[in-house]
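Okay, handing you the structure first.
Heads up, one of the protein chains got dropped from this complex, but the rest are sitting where they should.
Labels run A, B and C following the written order; every chain starts at residue 1.
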């Protein structure tokens, strides 16, 4: 039976940057902070294709992924990005004609949190992992990333001052108290992602990234809030008003502080998007950079 | 060439409730408030299928739709729901074996608005139209609906009172002013839809429905807000705090007031959903009813 | 501290059909076919609201859900629909002013399958569960449903015959073999859902529903297919060509056969949608009915 994929393509001379599959769904197991957890990532897998090869052997992507995922059920790996790394290396092993392989995963994730008044709450996040393996001569080099996406609240610092003036004028009051208390502003749901490269022999814990993102909102948000809890959360958020720009900058500052041992060439990207309550569109701020750039 | 669709199905005895197509995209023209406008609806079209028929003739759905849409390019109909009605009648005409036909459309829509301080702004909404035609003996009866979906802001009445108490206690101030001014609360983007049946010989203007929905939020929202505009919008919203429940009830009250001439059996549904800024989940309220029920 | 939710609404006289939350994400545990499995459903929760009540106590929805989900972590319930039932009963318990409560869940789900040539494969599906509890006097009555959504392949029976004629004419061949072998047709990804009511004291196993749906496509689909596997799957699908109408009818026939002991008033709905390869739009067929109607 002829192997159509190994044929030369009818139109020669074009290599392809990525050939693979998207939207693959899997159950995997990883160990995080000592506990073994089940994740259900959506997975994208690809390799590059030289100009001499008509098609990539798509089924090999699945074989590699299945073998490594099944092995991970028995012996869970330390992190989602490590799982990506193992698959991307396995891809280069099976696709002898490729010298680049990429694996991306995105999964729901849950963490125990405490509300302002101490109620336990299980909050949901997104984990994002990625590995890119390159073959050069006999060596395979892999760069990998771990990232998180979290939902929180931002309260606008600008509208707060405008409203303060409006109320003072409207009610003819201008007491010193009126200037020291936080004031009405618009606030909204915000979705922020932080992705950081994890160099070989280093560890970055996803839970730490969630902590960094969540502490950079005007306030974290919770699934269950009794009346007093809700009041404190809302008040705290208005004592801590933030533009999307501030959320991104605060995360960058914490990254520098937390990851002093990571090398300068580590890539970092932060994206914060607010579902503005005063507009039908969203506001966003983004920084894509390296640790070295940030440290300057 | 055999017509496979007219064959009896191998498994007899099962009629089907709906057979048709979804996700059809079209450009149509309608006249609204005297101006001719272009809409780009996504369309779902179906007929029922008796147990004696293997398949519906899917291409007839397209033929009918194309004819009527093309005719509407030349002679625009008065409304999107009327366009749905014409297509649903045409479907029964072409599918002689069917006695039920349904057409649904959903389209972006734009309206001129004025911000709190009078700036012109083109705001976007969704129009929802639907027609269901039933054949009984020689008669065809059609029920049609028009609906709208709008985005606005809700500010929570409950958190506002809790925060007021917290600030008074925290700052040791309890002046009369503190009780009369609106206070900090959480606010958020809200998406509300209103759908109403349009009986034969009656007209319901979609722009009126948008007006009803938008005036029932804590505040409408705008694309362009200069600082003063933004301050007033935010302050106004907090003078007018609303639960999702309030948004729905206010719309119902305005419906009764506005459509006193519509008969009792007219179906109405209102759904309001807030992208809560203090939670990762949404809050919603819904009423599905008839005008007669509302008038009791 | 005043309870704003218990106040009378400013606009009296309107009860609400549903008030609650959507898009809540949870980890739950259920026992299926003897094994304990982890699911990550998206959950919608609501109660009705009488006209005398301004707002539903939203946080009670979360309290009830959390208690029951936590209990299910320790003592997993038998099914997702049973979990919905327990929460919907708990909602009526906590919302003393409500007499209707509804809980809906939708979760990714995985099952072991075997490809045409016997390769093991973990395939993904969607589980859909729902419970609606009604309070009458001192009684609470609950109706619950379980449903599944599966992806498969449909090959068109109609185009196959047209193409056969075209090829015979084009090549001037009309051998008996040409009429007995399956022929080229268009085929495509199809997504079909089956939802069935589960009366009290009866059990419906979700895995059986998946089996019913998957065996009603032209062919099931698999994640990993080696060349021979792929060829057999494609050939089998063309030996078994189906309209979306056929998929729905075949499922209905199997439902009758499988659930002979379920009462006549059990509600059933089947919806099959094909991402047509020859069109940019989709084709669909649907039946919404009761077992009694089907048995006629």
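Assume a residue touches a chain if its C-beta (ideal position, glycine included) is under 8 Å from a C-beta of that chain, and two chains touch if they have at least 3 such contacts.
What you see is a predicted model, and the numbers here were worked out from it, not measured in a lab.
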Message: Just to verify: which one of A:64, A:204 or A:244 makes contact with the chain not shown?
response: A:244
Query: What is the set of chain A residues that contact the non-displayed chain in the whole complex?
result: 1-2, 4-5, 9-11, 14-25, 46, 49, 54-56, 58, 157-158, 161-162, 165, 243-246, 248-250, 252-253, 273, 279-289, 294
Message: Considering the whole complex, not just the chains shown, which residues of chain C touch the missing one?
response: 123-124, 151, 153, 158-159, 162-163, 165-167, 171, 173, 175, 177, 180-189, 219, 221-223, 225, 227-228, 230-235, 237-238, 275-281
Field: In chain B, positions touching the absent partner
entry: 1, 3, 24-27, 38, 40, 59, 62-63, 66, 108, 110, 122, 124, 223-228, 230
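Following the convention adopted for this analysis, only the chains that are shown with their structure count from here on.
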Task: Please flag the chain sitting at the greatest distance from chain A, going by CA centroids.
output: B
- prompt: So how far apart, in whole Å, are chain B and chain C when each is placed at the average of its C-alpha atoms?
  reply: 26
- prompt: Once you find the CA centre of chain A and the CA centre of chain C, what distance in Å lies between them?
  reply: 31
Whole-Å separation of chain centres (CA-atom averages), chain A against chain B: 35
Sites on chain C at which at least two other chains make contact: 1, 24-25
